[in-house]
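The complex appears here minus one protein chain, its other protein chains still in place.
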Amino acid sequence: MALKQRIEQVGNVKAWFGELPVESLYTAGVGGEQFFRTLKDEGVFTGTRCEQCGIVYVPGRIFCERCLTKLDRWVKVGSEGTLKSWTVLYLGLDGKPQAEPEIVGLIELDGASTVLVHRLGNIQPAEIRFGMRVKAVLKPKSKREGAITDIRFFEPV
Amino acid sequence: MGRRVAIVGAGMTKFVRRAQETGKELAFYAAREALNYCGMKLGQIDGVVLGSAPDTFDGVHMKGEYLSDGAGAWGKPYMRCYVGGGTGVFSVIHGWYHIASGAFNTCLVICEEKMSSFQPHPQAAFLTIFDHTTERPLKPNLLWIFALEMNRYMSTYGLRKEDIALVAVKNKNNALDHPAAQIAAPVKLEDILNSEVLAWPVQRLDVSPVSDGAVALVLAEESIARRVTDKPVWIEGVGWALDTAYWTNRDLCYPRYVEEAARMAYRMAGITDPRHQIHVAEPYDPFDYKELHHMEGLMLCGRGEAPQLTVDGVTRRDGELPVCPSGGLLGVGNPIAAAGLMKVAELFYQLRGEAGKRQIARKAKRGVAQAWGDLMQVGTVVVVGI
Partner (left out) sequence: MKQKKETMPVLPGTGLKDEDFKKGRVLTTSWNADARYAWDAGVAIGRYLAGLKQGKILGVGCNKCGRVMVPPRIFCEWCFRNIDEWVELKDTGRVNTFSLCYVTWDVKRIKEPQIPAVIEVDGASPGMGIMHLLGEVDPKKVQVGMRVKAVWKPANEREGAITDIKYFKPI
């Protein structure tokens, strides 16, 4: 049957419905464990520094991706940083309009070479400027779990 | 065929049921170990080949990209390859032609798997092996395919469970000397035969475990290889072949796709009498009967004859043709893609006399490694020599 032949009777083909039951449980990893525990217990951000490449990875990683050296020098970085980019989300994950538009940004914390992606809060889209200073707003210690959501959002300084 | 390519370094992580490390960290450990082994730096690596099985295990979409930093591929040409369980050996083949073609002088080959992320049990991730419309409505599980194949193999040649189980005894004991081993144990034949029946004829101790782990090899072209080490292990032959994905349309008693891949590799390596010209073999052994099945596909013996070789002790470490001296998947573990690469790494150590307590008694100059998987129809073979 050639590609250009039509199916005249729709009943001859049908769709079979099913699912792929994929449920995943991720460990934070050795680097992640250190970063998130410190964030949870002390409310500070930490990274690892590669002396050879002069890069500070945040969240901290146990290896440098550029020279593959093992990293074990953990350093503290600031809770404030610079906004490198941002976007306003009008549609939700399901493709439907959101009640409140969400603002998401890339933040380079002071001292880090990498950026974090997170929400922006206490700010209107019109007020956002590239390069503006922002700071992390954390959940109170009792509510922190050792997850990226321990940061509620970043707000203007 | 093309330039000469050698394996000059190898490294791996422990194989464990559930690793704390992320897939990236596992990949890094293996890559780091392999580079340390031969004293090479990441900057000397021209390209990276990564092998990893379905994204669903790690639960990371586009796993190749995700693992690229741990694989040392930042800023380098990078390729991911995948044929299910056959990936481990397949990745070496990719690394080989990167260099044999003249396009690269060195290549890091790395395989990683973090199956433990999959809930409730990684075995369920294999459901997709079955056709979604004509097979999955019957609620099958992975064990069915192996059990059906094992039964066909046993019925066709009149084989005894007791003889097949000897493979599990051999490999699990061999693995006691492997530093990465997950479930090495001094088991006896009765332990295998008394273990829980999962899907007859498959019993619990006939099966390799689910594992997390990573393995890496460093490959180099001849002049670099000779500078890096005085014992380069040459890749002398490669072969790969695929049979029909309609697994119920072919006779499961014989893996003809392994034979086709083996013929391709043997022709390249100039091997005309595998039984005597191959000195050590690492066929894929996710189940004990598979080692035998694959030995026959590799033409190391006639069809239906592999159990007798095991019974006669020929395949023990002190035998004439040691098979799975590493302890194989049955003893060391089965992080899908990394498992096959572990076997090639074993040949690397064995041929150089660096396998420690696992070192086989006889002198080995030529070895064959083989992996299998995908929709149970791929054969990937590599012949190495020193």
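Order as written gives the chain letters A and B; numbering starts at 1 within each chain.
One rule holds in what follows: a residue touches a chain if its C-beta (ideal position, glycine included) is under 8 Å from a C-beta of that chain, and two chains touch if they have at least 3 such contacts.
The structure presented is a predicted model; accordingly, all values stated were derived computationally and were not measured.
Chemist: Based on the whole complex, identify which of A:F36, A:W86 or A:F154 touches the chain you can't see.
Modeler: The missing chain is touched by A:F36.
Chemist: Can you name the residues of subunit B that touch the chain not displayed here?
Modeler: 12-21, 26, 29, 33, 36-39, 59, 119-121, 123-124, 127, 130-135, 137-144, 147-149, 151-152, 155, 177, 179-180, 182, 196-202, 212-213, 228-229, 244, 246, 248-252, 349, 354-357
Chemist: Can you name the residues of subunit A that touch the chain not displayed here?
Modeler: Within subunit A, the residues that touch the unshown chain are 1, 7, 11-28, 30, 32-33, 36-37, 145-147.
In the analysis below, only the chains that are shown with their structure count from here on.
Chemist: Can you list the residues on subunit A that touch subunit B in the complex?
Modeler: Checking each residue of subunit A against subunit B gives 16, 18, 20-33, 61-63, 65-68, 70.
Chemist: Which subunit B residues qualify as touching subunit A in the complex?
Modeler: Against subunit A, subunit B makes touches at 18-22, 24-25, 28, 31-32, 35, 41-43, 56, 58-59, 69-70, 72, 74-75, 116-120, 124-125, 127-128, 132-133, 136.
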